[in-house]
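One structure is given below, represented as structure tokens, and several questions about it will come after.
Excluded from the complex is one protein chain; the other protein chains are retained at their positions.
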Amino acid sequence: MFVHEHTKRIRYGETDQMGYLYYGNYALLFEIGRVEAIRSLGISYKELEEEIGVMMPVLYMESRYARPVKYDELITIRTILKEMPTKMIEFHHEILNEAGKIAHKGIVKLFFVDMKTNKRVSTPSYISNKISAYFD
Amino acid sequence: MFVHEHTKRIRYGETDQMGYLYYGNYALLFEIGRVEAIRSLGISYKELEEEIGVMMPVLYMESRYARPVKYDELITIRTILKEMPTKMIEFHHEILNEAGKIAHKGIVKLFFVDMKTNKRVSTPSYISNKISAYFD
Amino acid sequence: MFVHEHTKRIRYGETDQMGYLYYGNYALLFEIGRVEAIRSLGISYKELEEEIGVMMPVLYMESRYARPVKYDELITIRTILKEMPTKMIEFHHEILNEAGKIAHKGIVKLFFVDMKTNKRVSTPSYISNKISAYFD
Partner (left out) sequence: MFVHEHTKRIRYGETDQMGYLYYGNYALLFEIGRVEAIRSLGISYKELEEEIGVMMPVLYMESRYARPVKYDELITIRTILKEMPTKMIEFHHEILNEAGKIAHKGIVKLFFVDMKTNKRVSTPSYISNKISAYFD
């Protein structure tokens, strides 16, 4: 298992007139979480696209809203890899509010596409080499 | 069952550098779909908040990405109510691309909160009166 | 002079906790306005990029906020071309609220880039042919 945490402050433009973070803005938090999680392992999503020629489209996303998140809160995006990725990679996310309580839970599943052939491929070794140490 | 369709054009600002509608922008499409679906039944979400004093926070959202949606496509947001709402209301969505193929499927579950007491309530009669005819 | 109008409804996700359309979301309204304005003249921005190979990056934008725009308002985006474009194209925008009052004024200046050479070019004939009739 691999767990990573990244903090982010909620901006005015991300709230809605209910006074909360808009329900559609969690997807961006998940993006930030997964990109920073893999960056901490030495994996750059930008490099993956530009040098390895692989992109990662999203296949599935799930969001459970437990508590509202408010303007100016410094939230924590916790990103968890529970299993070694194979044909897919599955990120679990927990959004913690400034008080440290779980405000939101999410899952995002992505797959790998060779940008030259436009065909689906398995996890590139560029990724698996760097995360295998976290899984038996 | 109640089915409603609404069209929307995809804008440059909604795409990402993959050239597709950004995966996080489907939530706004679902919002457009559910608000226009209930408007077609004579229900105004704005009126619900301002006159009935009830707001509808989101509890759960699910997104399945089948095909990418591209810049300038005139998509159709199909919104389906399969069951009479009780303590929750559950919207099913299908996003059809310009060619009429299903590009995306989503589910959004919302609940009802009395804005004075800040407590959860059942479906207000303002809503149920207008949609009960579609359900036995 | 060429004037075009396009209506759009303001969504929850576009408001902020002040209860107004977020100040940063006017740029998307301007994009909608200019793309629909040129579409009404038979010009497709998508075609411009894909078939003519010219893209239009923004050089300058200006926004004047006169009145707030609120959730669910059906606004009108008025787009005005005051002059025949040369090395640049300049769109003037007026955002009218649902009551028909001017809520916002904007200016967006864009230039033309040949996507093969990545160099700046003058207004493509694909555009000028279709709009010259509006200017002496």
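Read from first to last, the chains carry the letters A, B and C; within each, the first residue is number 1.
Note that in this section a contact is a pair of C-beta atoms (placed from the backbone, for glycine too) under 8 Å apart; a residue touches a chain by one contact, two chains touch by 3 or more.
All values reported here derive from a predicted model rather than from experimental measurement.
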| item | value |
| --- | --- |
| Chains in view that touch the one left out, judged over the entire complex | A, B, C |
| Which residue of A:Val35, A:Ile52, A:Ala66 or A:Val113 touches the chain not shown here | A:Val35 |
| Residue among C:Leu41, C:Met61 or C:Ile80 that touches the chain left out of view | C:Met61 |
| Chain A, residues in touch with the chain not shown (by the definition above) | 11-13, 27-28, 31-32, 35, 44-46, 71-72 |
| Chain not shown, touching residues in chain C | 18, 20, 22-28, 30-31, 55, 57-65, 68 |
| Footprint left on chain B by the chain that the document does not show | 12-13, 15-20, 22-25, 71 |
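We adopt the following convention: only the chains that are shown with their structure count from here on.
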| item | value |
| --- | --- |
| Farthest chain relative to chain C (centres taken as mean CA coordinates) | A |
| Between chain B and chain C, centroid-to-centroid distance (C-alpha), Å | 28 |
| Inter-chain centre distance, chain A versus chain C - centres from mean C-alpha coordinates, in Å | 34 |
| Chain A and chain B, separation of their C-alpha mean positions in angstrom | 24 |
| For chain A, residues that touch 2 or more chains besides their own | 18, 20, 22-25 |
